[in-house]
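Reading through the structure tokens given below for one structure.
The other protein chains are all here in position, but one chain of the complex has been omitted.
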Amino acid sequence: MKKKLISLFLSAAMCMSLLVGCGGTGKETGGQTAENVADIQNEQEAAADTQTDNQAAGETASGEKITLQFWNVFTGSDGDILREIVDNYNKTNTDNIEIQMDIMPNDQLQQKLPAAIATNTAPDFVLFGVENIAPYVSNDSLEDISDFWDVTGVDKSNILENVLELSHVDGKLYGAPMQYNVSYLYWNKDLFREAGLDPEKAPATLDELAEYAVQLTNPEKNQFGLALPTSVTYMQFLWANGGDADDPDTNTNLLDSEENVKTLEWLQDLTVNKKVSPSNITGPEADTMLQAGQIAMYMSGPWQINGLRAQGIDFGIAPCVAGSAGAFSPAGGCSYVIPKGTDESHKLAAYKFMQYWLTDDVLKEWSQRNGFPVWSKTLMEDPEIQNDEVLSAISKATEIGRSYNLGYALASQIDNDVMIPLFEKVMSGAATPEAALKEASEAMDRVLAQ
Amino acid sequence: MANFKKKKRRYAAQNQKSAYLFILPSMVILSVFVFIPLLASFVISITNMNIFMKDVSLVGFKNFTRLFVDSRVSNATFNSLYFTLLEVPLQVGLALLLTVCLAKNNRYCKMLRSIYYLPFVCSMTAIGIVWSMLLDPNMGLVAYWLKQAGLETVAFLKDPKFAMPTVIAVTAWKGFGYTLTLLAAAVLNIPQSLYEAAQMDGAGSFQKFRHITIPGIWSTISFCIVTTTISAMQMFDQAYVMTKGGPLNKTETVVQYIYDRGFQTAPYDLGYASAISVYLFVIVAVMTFVLRRFILKRGEDADA
Partner (left out) sequence: MHKRKKIKKIKLSEAVGYLFTLLVAFTVLVPILWLLVSSFKTDVGVIKFPPRFFPEEWTLHQYLYVGDSIPIFDMTRNTVIFAGGVTVISLLFDSMAGYAFARMRFKGSKALFSIILLTMMVPFQIIMTPLYIEVYKLHLLDSYLGLILPRATSAFGIYMMSSFFEGLPKSLEESGRIDGMSEFRIFRSIMMPLCKPALVSLGIFHFMNNWNDLLYPLMLTSSQNKRTLSAGLAVLVGNKVIKYGPTLAATMISLTPLLVLYIFCQKYFIEGVAAAGVKE
């Protein structure tokens, strides 16, 4: 009896699920999407109409108003500045475009956006980290915007090549650059003074970095020489000694090398034997300790600058240190992208805003207020930028930027399944560098085999 | 007695219709918004679907065979069970102990019960932030106080050995007040006459507790055990806020790993994440039914 009921119920539910259509075997989902496209577009237009009606109430009917939905991950204080810029655009643009901005934490955006694209409820444009572009492109979820330069007339050659590269996948443009950054070495000048080091001279090599870190560590005062948070991949160290993780172009595993063993031994010595870093801290915790003056040196992005200023820390910024093979730093950034399904008129309106962003005035405001490096060639010549001590320092340090699996669809899997566990094991002393590397290399093979 | 039961049954039979009407709204809502998505995720588990939902095809039980050789699945299963087996007894046991102390309706008891309820009102996110700031081994107040007092400290959430016990303690800290409220309400509901009768029979306070209180609140206790166990097996928020599953994956639970595969690590393998969900679902279902059979049976024994 019970069984019968359950099976009856299950089959009923199954039928319903098919009717509602979220059951989703492949063909079904595909078919339904196609079927519903027209439907959805009608709805969207209807929705847009009502919105326009509401908003147009107080206006004269000059041209058709376009309302753009814009999602981004700029939580925190940089989001405030972004909002001001967008508000200002809304007020001043002559194309009757209004941007409605919605900020959400990155994790939530990543959960929502794919489902929204699949159901055609995605916003008109999105701003997120360039590392997201490749997975979205490989799932055919972003619009190709290679015609951006021709349509808007923005001068492509005025933008640094390595910045533009981040928004490309397989030679096609999928994003308009918004900001660019690498990792920098921050140091606390007061703590350098106390330790008898030259406060104006940052360590330039791996050996110096280690040496300084030991000198700057003082357990009595709960002070650490160099913060090395977990959940971070320290590519700058591997690269500095000539090692690497993988080659995305050829799908090759490059982990198993003498150079990497050497680098990881050096790293383990620093964290396990010399204890220059608080153990198992997260990035935000390291930020906090840096701001509280408990950490002497730390490698991080430009987003530290405003926090350090607010806390009144006397700090310096230098490029990442060099090893036997030179100095490198993983590059990152954010780009404006257009999700698949955005209609042509909205796409063009979004282009207009991107064009606005790429003007020197806006880029300059963003860099000056947020401490991000400039990458527009004309702006780099700007005397105000050149005279800004912090901006010129970080803009110079930007030259050593190097792409780490950007544009590679397996990047996040390599990070989460191979590299982060590798560094965590080495830095916590849970495994010897050789053993950890061997394990990571096997994991890498599994990921690359896909 | 038998006659009365029969009569009751017949009466109930006549009223079957109204019983179905009573459950109708709930069943409709649950069917549409829980069963169907759940069935959908069952279906997804035998596909290679990712969150972009493009080019989906059936892959049979590939995701399931993969699951049994994935060492992170076994690690996460261990962590979930570890968490559940310690957290549930701690939370329910603490609540029961405090119920014994506080099952009166005087001002002191009422005030304390209200205080204990406070953490439950707060969101797990808030509590996670507060505790991880307080317990931070470098900057936190607790570590600082312990150090000032000359005591040996551990790194709490930062130590692979102590991270899970810390998460367990914080979870129990948040939840015991709620369990206490339910238990206290049940205890206060036991007719005073039963205690008086026992008193006259010369029963001591432990005997009264054992033979009157426990049987009297058994259905509430079993409710607390079952619901706490279910939510413990679904533990996510705590670790998400406080440890992100670390250090060294020591606090990564099954739900967290599902979340990681489905939503955090590209290519966002929803098929595999759903397969792990089905696996978790089966574990929890088996646990619940074993638990219910066991404690319901004990409850009946205690009643007799």
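Letters A and B mark the chains in the order given here, with residues in each chain numbered from 1 onward.
Operating definition for what follows: a residue touches a chain if its C-beta (ideal position, glycine included) is under 8 Å from a C-beta of that chain, and two chains touch if they have at least 3 such contacts.
Since we're looking at a predicted model, the values are computed, not measured.
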{"item": "Absent-chain contact - pick from B:Ser41, B:Asn63 or B:Thr213", "value": "B:Ser41"}
{"item": "Absent-chain contact - pick from A:Pro105, A:Gly326 or A:Gly429", "value": "A:Pro105"}
{"item": "Residue of B:Leu67, B:Met164, B:Ile212 or B:Leu280 in touch with the missing chain, whole complex considered", "value": "B:Leu280"}
{"item": "Touching the absent chain when the full complex is considered, from B:Pro165, B:Pro247 or B:Gly262", "value": "B:Gly262"}
{"item": "Where the unshown chain meets chain B, residue by residue", "value": "8-9, 11-13, 15-16, 18-20, 22-23, 25-27, 29-30, 32-38, 40-41, 44, 51, 94, 97-98, 101-102, 105, 110, 112-127, 129-131, 133-134, 138-141, 144, 173, 177-178, 181-182, 184-189, 191, 219-220, 223, 226-227, 230, 233-234, 236, 255, 258-259, 262-263, 270, 273-274, 277, 280-281, 284-285, 288-289, 292"}
{"item": "Contact footprint on chain A, counting only the chain that is left out", "value": "1-2, 5-6, 9, 20-22, 24, 43, 69, 73-80, 100-106, 108, 111-112, 115-116, 118-119, 121, 123, 222, 283-284, 287-289, 291-294, 301, 303-304, 307, 310-312"}
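Note that only the chains that are shown with their structure count from here on.
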{"item": "Chain A and chain B: spacing of chain centres that average the CA atoms, whole Å", "value": "36"}
{"item": "Complex contact set, residues of chain A against chain B", "value": "10, 13-14, 16-17, 20, 22-26, 29-30, 107, 110-111, 114-115, 117-118, 132, 134-136, 138-141, 222, 224, 230-231, 278-282, 285, 288-289, 292, 294, 409-413, 416-417, 421, 424-425, 428, 430"}
{"item": "Complex interface listing, chain B residues touching chain A", "value": "31-32, 35-37, 39-40, 43-44, 47, 49-58, 136-139, 155, 158-160, 244, 246-249, 260, 263-268"}
